[in-house]
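Complex shown without one protein chain; remaining protein chains in place.
In order of appearance the chains are A, B and C, and numbering begins at 1 in each one.
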Amino acid sequence: MKEIGRVGFMEKPVPEPGPGDAVVRTTKALICTSDSHTVQGGIGPRQNLTLGHEAVGIVHAVGSEVRDFRPGDRVLVGAITPDWSDLASQNGHPSQSGAPLGGFKFANTKDGVFAEYFHVSDADGNLAKIPDGIPDEAAVYCADMLSTGFMGAEKGDIPMGGTVAVLAQGPVGMMATAGARLRGAGLVIGVESVPSWQKLARTYGADEIVDFTQEDVVERILELTDGQGVDTAIEALGADVTFQTAVKVTKPGGTVSNTGYFGEGEFVHIPRVEWGVGMADKTIASGLCPGGRLRMERLLRVLEKERVDPTLMTTHRFSFDEMERAFEVSDKKLEDVVKVLVGFPQ
Amino acid sequence: MKEIGRVGFMEKPVPEPGPGDAVVRTTKALICTSDSHTVQGGIGPRQNLTLGHEAVGIVHAVGSEVRDFRPGDRVLVGAITPDWSDLASQNGHPSQSGAPLGGFKFANTKDGVFAEYFHVSDADGNLAKIPDGIPDEAAVYCADMLSTGFMGAEKGDIPMGGTVAVLAQGPVGMMATAGARLRGAGLVIGVESVPSWQKLARTYGADEIVDFTQEDVVERILELTDGQGVDTAIEALGADVTFQTAVKVTKPGGTVSNTGYFGEGEFVHIPRVEWGVGMADKTIASGLCPGGRLRMERLLRVLEKERVDPTLMTTHRFSFDEMERAFEVSDKKLEDVVKVLVGFPQ
Amino acid sequence: MKEIGRVGFMEKPVPEPGPGDAVVRTTKALICTSDSHTVQGGIGPRQNLTLGHEAVGIVHAVGSEVRDFRPGDRVLVGAITPDWSDLASQNGHPSQSGAPLGGFKFANTKDGVFAEYFHVSDADGNLAKIPDGIPDEAAVYCADMLSTGFMGAEKGDIPMGGTVAVLAQGPVGMMATAGARLRGAGLVIGVESVPSWQKLARTYGADEIVDFTQEDVVERILELTDGQGVDTAIEALGADVTFQTAVKVTKPGGTVSNTGYFGEGEFVHIPRVEWGVGMADKTIASGLCPGGRLRMERLLRVLEKERVDPTLMTTHRFSFDEMERAFEVSDKKLEDVVKVLVGFPQ
Partner (left out) sequence: MKEIGRVGFMEKPVPEPGPGDAVVRTTKALICTSDSHTVQGGIGPRQNLTLGHEAVGIVHAVGSEVRDFRPGDRVLVGAITPDWSDLASQNGHPSQSGAPLGGFKFANTKDGVFAEYFHVSDADGNLAKIPDGIPDEAAVYCADMLSTGFMGAEKGDIPMGGTVAVLAQGPVGMMATAGARLRGAGLVIGVESVPSWQKLARTYGADEIVDFTQEDVVERILELTDGQGVDTAIEALGADVTFQTAVKVTKPGGTVSNTGYFGEGEFVHIPRVEWGVGMADKTIASGLCPGGRLRMERLLRVLEKERVDPTLMTTHRFSFDEMERAFEVSDKKLEDVVKVLVGFPQ
């Protein structure tokens, strides 16, 4: 990203690690819709900023204080790299360390991962070794997609056998669907209109699909839940209307779990009556992708034991020198793209 | 309440208890702003409905299945009388039993307590004996004011020594203030403009008072918390602007706890940016006054051990035959009224 | 059960329902090891008590106050039938209503389900309709096996991708294994020595099996978790030594979740050093099988959507007139029995 609205290649020096840090040589990366948000100015003006926050690679160099990682280690780094001793981290919210959303550093407050080499702060706290059985192109999904999608399910406080609606089946929504299944949901309803995405959502565990272009979503979800509404509604799009639907389809005492990034408007709107005029025990939870070594190790275990196969979401593959086209496909959502995988020269 | 907008006395027969129920002879009652909402049509049209949901009295009669209560017992009944075997109750949300807000029966789906006698369903589950040391005029505050205000603090998930803002210091706000202190808050900031209410709020534990007519509330609260915002913001008014302020003054990872009834507008508005674009780990909790015997027994213990003295909120006293004037004072918020206590003939 | 140590058939009249109750005509039932405990005097002396607490059937009669069930409905009833308005239920612990373990009424404080007809209190709160797609012989597993086993996983507070050990793979252990998988465990280690049970445990989701007759369980589990211990250890046997192992293999900050019934000895022993001398943030949770309509409906949804197939545990089938032999097989654990299903004449 050269400035708002303009992207392209740049030459930059290979970064140097500080005492606790590492530099990683990128092998695979994924393009995220938030990269598009960033280019459009969603997080404010940025100049000559390297984009990208989903990557795996090989450790190239480590600082003198790093204990557990060595050059040559194959590693995953979360999209979010918290400052673990910050007050927000001590408070249980590492993604908010330093500032609101402050754990989000790559392609925000420092250069991102769409480069041959990238810098990782606090290597011992933020890297995770990739077990042998997991290929790079699977592991890279843990950085953001699994972590964010699963968070939607975890914050949704799904009871065993409970009912869940996941609103929108993009890659985060699909992983929220898989996450809802992994938390023991008894009924997972996916809302989606694109046929190929609907199909993939079913593969990831949606028991029912509601197509908002064909039917009234609120009505249909109430029908599927005997008029009660769901225990948990996961917003996985970041659209005001979807958020409103989430509130409406959640039963009294249930939880709306937000994973979406809201990029527009002064307000996000809670429908007053369906929110029970503020008194129906409906909780609205929200969060930013959890990061850190422990999180990444646990997500890698989920892959290692084949609970979920995220590589089904890889609809497009490009090499790093095709990055501009790769970005265009993701940015403009061409060809029913789900996720674009970028391979780096080795 | 005879119809929307019109109140007055009516003659009705003394109710009969079903097998598990009780009939209580009223001794003291409190008037609530929700009674005004009801008269204004806030819960829809009602005809010839007895108002009132905050009362204590003497058991007059019990059904054949009632185990623990006998005529002559001095008792408290919660404003909310849940159906305890309902699915919502089994789900941990008894106030939502039967329907959204369905535990709210008095002066809603059945006659209320502004009568010489009133009916209580499931006496063993919903009544509590008043210990000898607690006068009626104190115990009656447990029915709604303590239960709702404390709920605001409890759902706010206040850390020991944490920071709390309570937005508006009406009677529920004052009890939320007291509740925040009882949960171990290290700093309680009350927002209020009426001088006599400010003073009472300090008595109930507000360490700081912010007067929204004199200063910018958001700015001032951030200043009082070293720019960080509070751990918990309790909305205790039910106004959209106050709710927005609550979101703004809450730190990332903190909780907005709503106790207010929102009576107007299609939407309640979440300020998008200050909500962290949906990603700042800010939780919005909400609820309806908890009821039931266990809750009432615990609240009575709080009074018995003199943790809080709610009778300081009694600014006005009337006898039952002055009910119309009593209601007018409460309804129009005359003479800096906080709560109006109504005594019944014995 | 005629008295301690003696069982046999008896004639009793068909029970009558009270106003809120139902009488159910039994179709299928399962024999439980707790039935053996009861006969051995585990819950004290009982005379002429009908045994059994796991059953499904057809509603035969309902009381006048029952709203949602009618004669002819095919229903499941939980092994535990709480008094929903009791103080323990209001406190979130319905299985403890009335008295410690007081929700356990069948074959304890009232006649059980090994009879052509049995009585269910609070039909609306304690029965659940069985969806058409689920056969009786599957649904009957929800009453206790799924509910108890899943509880072990739920109370274990398993993090997504976390590590879990389930100590003993009897039927409750197998369902705890399945439950751990349903809660998103990344590694489930089952401890078991019987080969056929090991095999079934793998089918239900054990990633690794540790045979305590072949290796040191603590050592092996530490090895499987890189020396860290598990996030959650589920005790599913009720043996002191197993409980001790559970504490030992749990990492600091982890949870020991107990589902076992401890029938012997004055004490259950916590190994002092491995418990971190009382300071290692290890939580010991415990509980009794959750019951109630909501729980049963959720468990039935788990079966309906084919998350788990409990019928694989049915190693033996008998008709009601073979009950004595059926009980003997279960009681003496003959022929690698897992569960014995009893069919009633229709």
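Criterion: a residue touches a chain if its C-beta (ideal position, glycine included) is under 8 Å from a C-beta of that chain, and two chains touch if they have at least 3 such contacts.
Keep in mind it's a predicted model, so treat the numbers as computed, not measured.
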| item | value |
| --- | --- |
| Contact set of the excluded chain (shown chains only) | A, B, C |
| Omitted-chain contact residue, chosen from B:19, B:184, B:265 or B:345 | B:184 |
| Residue among C:58, C:222 or C:280 touching the omitted chain | C:280 |
| From C:81, C:96, C:147 or C:232, residue that would touch the chain that is not displayed | C:96 |
| Sole contact to the chain not displayed, among B:58, B:222 or B:302 | B:302 |
| Footprint left on chain C by the chain that the document does not show | 87-88, 91-93, 95-96, 100-101, 159, 228, 235, 238, 252-253, 258-272, 275-288 |
| On chain A, residues whose C-beta touches the chain left out of the figure | 19, 84-87, 89-92, 94, 122, 124-126, 292-295, 297 |
| Interface residues of chain B (partner: the chain not displayed) | 150, 153-154, 159-163, 179, 182-184, 186-187, 207, 297-302, 304-305, 307 |
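Simple rule for what comes next: only the chains that are shown with their structure count from here on.
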| item | value |
| --- | --- |
| Distance between chain centroids, defined by C-alpha means - chain B, chain C (Å) | 41 |
| Chain B residues counted as touching two or more neighbouring chains | 87, 91-92 |
